[in-house]
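A quick write-up on the structure given underneath.
One protein chain omitted, others in place.
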Amino acid sequence: MFYHSGKLQYEVRVDRPDPVFAKYLQQAIGGVEGEIRVAMQYMFQAMGARGEKRFRDMLMMTATEELSHIEFLGHAVALNLEGAPLSAQEAASADPVVGAILGGQNPRHVLSSGLAAMPVNANGIPFDMSHIYATGNIAADMLANAMAESSGRVLASRLYNMTDDAGMKDMLSFLIARDTMHQQQWLAVIEELGGIEACMPVPNSTPEEHENLAHSYYFLNTSLDEPTPEGVWTNGGPAMDGRGTYTARDRVEPEGQVPDLGRAREGSGAQTEQM
Amino acid sequence: MFYHSGKLQYEVRVDRPDPVFAKYLQQAIGGVEGEIRVAMQYMFQAMGARGEKRFRDMLMMTATEELSHIEFLGHAVALNLEGAPLSAQEAASADPVVGAILGGQNPRHVLSSGLAAMPVNANGIPFDMSHIYATGNIAADMLANAMAESSGRVLASRLYNMTDDAGMKDMLSFLIARDTMHQQQWLAVIEELGGIEACMPVPNSTPEEHENLAHSYYFLNTSLDEPTPEGVWTNGGPAMDGRGTYTARDRVEPEGQVPDLGRAREGSGAQTEQM
Amino acid sequence: MFYHSGKLQYEVRVDRPDPVFAKYLQQAIGGVEGEIRVAMQYMFQAMGARGEKRFRDMLMMTATEELSHIEFLGHAVALNLEGAPLSAQEAASADPVVGAILGGQNPRHVLSSGLAAMPVNANGIPFDMSHIYATGNIAADMLANAMAESSGRVLASRLYNMTDDAGMKDMLSFLIARDTMHQQQWLAVIEELGGIEACMPVPNSTPEEHENLAHSYYFLNTSLDEPTPEGVWTNGGPAMDGRGTYTARDRVEPEGQVPDLGRAREGSGAQTEQM
Amino acid sequence: MFYHSGKLQYEVRVDRPDPVFAKYLQQAIGGVEGEIRVAMQYMFQAMGARGEKRFRDMLMMTATEELSHIEFLGHAVALNLEGAPLSAQEAASADPVVGAILGGQNPRHVLSSGLAAMPVNANGIPFDMSHIYATGNIAADMLANAMAESSGRVLASRLYNMTDDAGMKDMLSFLIARDTMHQQQWLAVIEELGGIEACMPVPNSTPEEHENLAHSYYFLNTSLDEPTPEGVWTNGGPAMDGRGTYTARDRVEPEGQVPDLGRAREGSGAQTEQM
Amino acid sequence: MFYHSGKLQYEVRVDRPDPVFAKYLQQAIGGVEGEIRVAMQYMFQAMGARGEKRFRDMLMMTATEELSHIEFLGHAVALNLEGAPLSAQEAASADPVVGAILGGQNPRHVLSSGLAAMPVNANGIPFDMSHIYATGNIAADMLANAMAESSGRVLASRLYNMTDDAGMKDMLSFLIARDTMHQQQWLAVIEELGGIEACMPVPNSTPEEHENLAHSYYFLNTSLDEPTPEGVWTNGGPAMDGRGTYTARDRVEPEGQVPDLGRAREGSGAQTEQM
Partner (left out) sequence: MFYHSGKLQYEVRVDRPDPVFAKYLQQAIGGVEGEIRVAMQYMFQAMGARGEKRFRDMLMMTATEELSHIEFLGHAVALNLEGAPLSAQEAASADPVVGAILGGQNPRHVLSSGLAAMPVNANGIPFDMSHIYATGNIAADMLANAMAESSGRVLASRLYNMTDDAGMKDMLSFLIARDTMHQQQWLAVIEELGGIEACMPVPNSTPEEHENLAHSYYFLNTSLDEPTPEGVWTNGGPAMDGRGTYTARDRVEPEGQVPDLGRAREGSGAQTEQM
């Protein structure tokens, strides 16, 4: 069950409101790298978690933190929209440094939300929940989470660069820090489960007889004119899962048939010439 | 530039067509765990790759392989649809073991594609390209790829369990094998880049002064009644990135203000009582 | 800032797991009538609230409650999926009363989430955040909320009818009750603002000179052969906003021009014949 | 069955074409507050209407009017696009007051539609029909309609403010007026059905024994540090539905269990450590 | 401006309601082959039509007809849902021939619409307006329309096969007929414009100097092992646009460079190793 405090997790200050930056900042709320995504992803992973209770708890606790991130980022967007022009006249007289505000802002920040944050990304596209990755497999989920926090920290770093506002830089430096922790926290779960070798290949519960092992350890060079890129994945050393040896194959012939579906059946809606 | 052979990468055989399994199999084509996703993800990552050429090449080569997976899975779906009922009468007389086909199949396999694969998932939802994760940061991208292959192998394993068809099991065992390789191949890139420690936190190019380091190494227990879950992420040991020490905080007070946007401006479309 | 308890807001019990009902129940999580919608809608309305603080608080408090509803419904879905068949053999031997499970369940409950809830509706379609209605106008928002809770209670009532499971009926009777309160709570805000008459027309801050009042109080009968439906909206009585008198017009002539865009410009990509 | 006149419902005049305003205006066509939404919503509600015929007729008549609104707004967008630059050179020489047109206009107004309206919103996002709310419950539908017209009038008022063009202001003042009528017309249906008290809680056909009435009349304060907001919803007075008394509860303990799904089943695709 | 009659364009009769067929029938309303699509496509094409008025009129007239098709199909869906089970008990006792109704019907026909049509396809996916193709080029639009009516008639034919209901077959035979006319009507516009040769290549207004004519008339065989398919497109005869001669090229070498983006810039959020 959830509870709430009236205060924000972190202080939000905007020294110089900027409606165009408000549009950019939306990516951290409703983008695939943003906070709605991680809040909901961790929550659904927690709700479906089977196995050790501590992992479920960890997921739900961080889900709860991410909800608080949505909240203060939402406040940051609204503060950046203070003073956005509400009329053609206001726009014409707007600060020329900020520039072509009418063209550059998200129109819906004026038209739809009345100068407030929306659950959308920097293009105004609403977040959609297909991005909540929760597989029921804890190793796959932890990789999904590490990835989400990595792209989240990449985003926060880019946003940090895109603003001159000291208040915004301060808030973003907090987000960058929390993403640092969250990246490592999810990878630490993999450590607790024995590390990459023990977890690989995901899922590690697939019986070996379900796998055509002849195809499990070669890199396939599908290029007609480029050499196989060299690296540990082709050097003949042991694979990461400890079960095989990395090799490479290039310019291989197809192993399958020429596909042929024959002619169409009557009543299938094809043209007569296909039947 | 791309080229094609008329043969499939792997032999596809369906011993006993099953339109309901065809619906399930679509997840491996048009699901977020499926082949369109990885083909396009690796291709867009390759197109945006900066840095060492061998990583770009690796991405494009595997993108090309995944295109071939779409192709043979598409053939597998079509073969499973052979014999699907095209009329109410055919449905009524269908094999009772397969069961309520009209209700259980994807209606659009009959109505829209004429007994062929579609770029949709097992719910009939078309794949959408927002799932192509390509950040321009190679570590974030490799985590995204390892995740995609992990969920892909989870899916292939589940599909393997859901069919009795020997041909389908054979094809899926090939996919399970290739996903094994691909998981490890992407994680091997992280090895080449110095390993997790060197890559963390992603992006490792963010200047430290952009990060509020006071918040980078504690796990935040946001629960009111559950203890902090124990693990390497709270045990006071070194963080994975080698820069800090894992700690935990619980029942922390908010650090921010009570948010207050004041009253609405004239002309903002709010109610008068808000102004 | 958000906090969490390890316990659910309400006890969840499933006496007889039913994967097909799990599919139906998803509508209450990820449907437009569901809990993700109201949780996020109230949260975004709260974050953008201008005017009296008590309305903002009210919104955030109920947003927080709705997050708890997502949580226990997610548990209910997972419990209904206990025992769902993981293989073709299990499906063949499934309880014949439940019926054609393989065809009738959401395939992704097996393939994608591993027997857990997803942020999707009963068709497996992920919730998308375009349904978060938050206008910055408190009267419009309250109507949106009353509507959401009305459709939510309609849904919960229908789900109640669709199950025989005593545990599920108990949980749904709790949801039906909370939706009762929430409907009235949002309409009570309109009372506090002076009632419907004072709030209408929304927004009541639009200057009268922005409105072509000649068109504000007639019902337009656009039918060629049906009489104007009788009711208070056509009976010559006072309009709800107290500013006008309800009338009706039928078979009116268009007041506008025949639209004509002329010929296409050179360089516009039209056919030469259009230029 | 539908018919059409060659003339527009209302005269459309654009004194000074403005491609950036054309982008904004799209919200009134393809936004969730726009005309496609209400036209289709009323049409689908009408097609599913059960009960008194006059409500069905009313819905279909206004659906028909909204189709006419799409039509003249579409013409307004096209007229605003007259003179939009079709080449880099034209853009460079464009009226500097209008500003950075290439960056500020919707690129697809040039690239995709050839200077004509599209069924998209101000961000260029196509309208999707998930926003057609039609529940089969007339009270829920009327609230949905009143909400749609409220947000529609908020939008039209904001658009009115965002333009200096006399022709556009005239057209928008007509829309503002029609939205005034439509808001009240839908709420009048609730009056005809006995008013809010008789309609509440929606659906009023749910048997009382399906509702856990102990939870129907308290406001839940989920905040840890904010007092319960005062208002009619907490003041001990009668609830709007006449069945109960408004109260409040705060800092309540959860009533449910600590959720526990146990360990994962074999064959479920989880990691071995979860089983 | 639009008007309406209270009667349907065509009589709708359902002799034996079938909720599973109701699900299938939705494809003709909200599918990409369905009536919402053509109604809106023709309407938006008409609103953007430049050039001869008769084509605009034709488009709007048929748009109006398609609105009437939505209407009677919506009634057909509702009639098929009469008698759909509203409770677990009703479902258990349902006609065994129809089969596993709870699993096979669209759950939202019960849960969301209350036994009425929805603007969704046979998978329950709402129609989205990105499928409204209106380019501003009349030849491209006519091809889009001919395609829409072709896929529409394919769909109607398949639906005809999928039902035994005499009333439904009668209604579908009307749709099949109207699609026959509409296909030919749109292609007739191309005849009026001089036929395929005069219209090709679309747009025929592109100046020849904007086209690299060396690449305009060869079929590119990108296969490594399949011969060039023979046909008029490779036989050395005149191309359809009368400007060139069909030829073929196979196993061509790429003409472009090996792409190379160099190293990432500082501040771009890449890993240090990429810079």
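Each chain gets a letter, A, B, C, D and E, in the order it is written, and its residues are counted from 1.
As a working rule, contacts are C-beta pairs under 8 Å (C-beta built on N, C-alpha and C of every residue); 3 or more make two chains touch, one makes a residue touch a chain.
Predicted, not measured: the structure shown is a model, and the values here were computed from it.
S.K.: Determine which of the presented chains are touched by the chain that is not presented, and list them.
M.R.: Over the full assembly, the chain not pictured touches A, B, C, D, E.
S.K.: Using the touch definition up top, pick the residue from D:Gln9, D:Gln41, D:Asn123 or D:Asn145 that touches the left-out chain.
M.R.: D:Asn123
S.K.: Which is it among E:Leu25, E:Met47, E:Ile70 or E:Leu115 that touches the chain not included here?
M.R.: Within the whole complex, the residue contacting the unshown chain is E:Leu115.
S.K.: Given the contact definition stated above, which residue among D:Leu8, D:Leu25, D:Ala49 or D:Ala134 touches the chain not shown here?
M.R.: Going through D:Leu8, D:Leu25, D:Ala49 or D:Ala134 one by one, D:Ala49 is the residue touching the chain not shown.
S.K.: Since one chain has been left out of the picture, which residues of chain C touch it in the full complex?
M.R.: Where chain C meets the chain not shown: residues 154-155, 157-158, 161, 267-269.
S.K.: Could you pull out which residues of chain B are in touch with the chain that's been left out?
M.R.: These residues touch the chain not displayed: 1-9, 30, 36, 40, 43-44, 47-48, 50, 57, 60-61, 63-65, 67-68, 70-71, 74-75, 78, 112-120, 126-132, 134-137.
S.K.: Would you write out the residues of chain A that touch the absent chain, in ascending order?
M.R.: 20, 23-24, 27, 31-33, 97, 99-101, 103-105, 121-125, 154-155, 158-159, 161-164, 222-226, 254, 256, 259-264, 266, 268-275
One rule holds for everything that comes next: only the chains that are shown with their structure count from here on.
S.K.: Which of these, A-D, B-E or D-E, makes the same contacts as A-C in over half of the contact pairs?
M.R.: D-E
S.K.: Just how far, in Å, is the C-alpha centre of chain E from the one of chain D?
M.R.: Comparing mean C-alpha positions, chain E is 27 Å from chain D.
S.K.: Where in chain E do residues touch two or more of the other chains?
M.R.: 1-7, 47-48, 50, 99-100, 103-104, 112, 114, 120, 123, 125-126, 135-137, 154-155, 158, 161, 268-269, in rising order.
S.K.: What pattern do the touching chains form: line, ring, star, complete or other?
M.R.: complete
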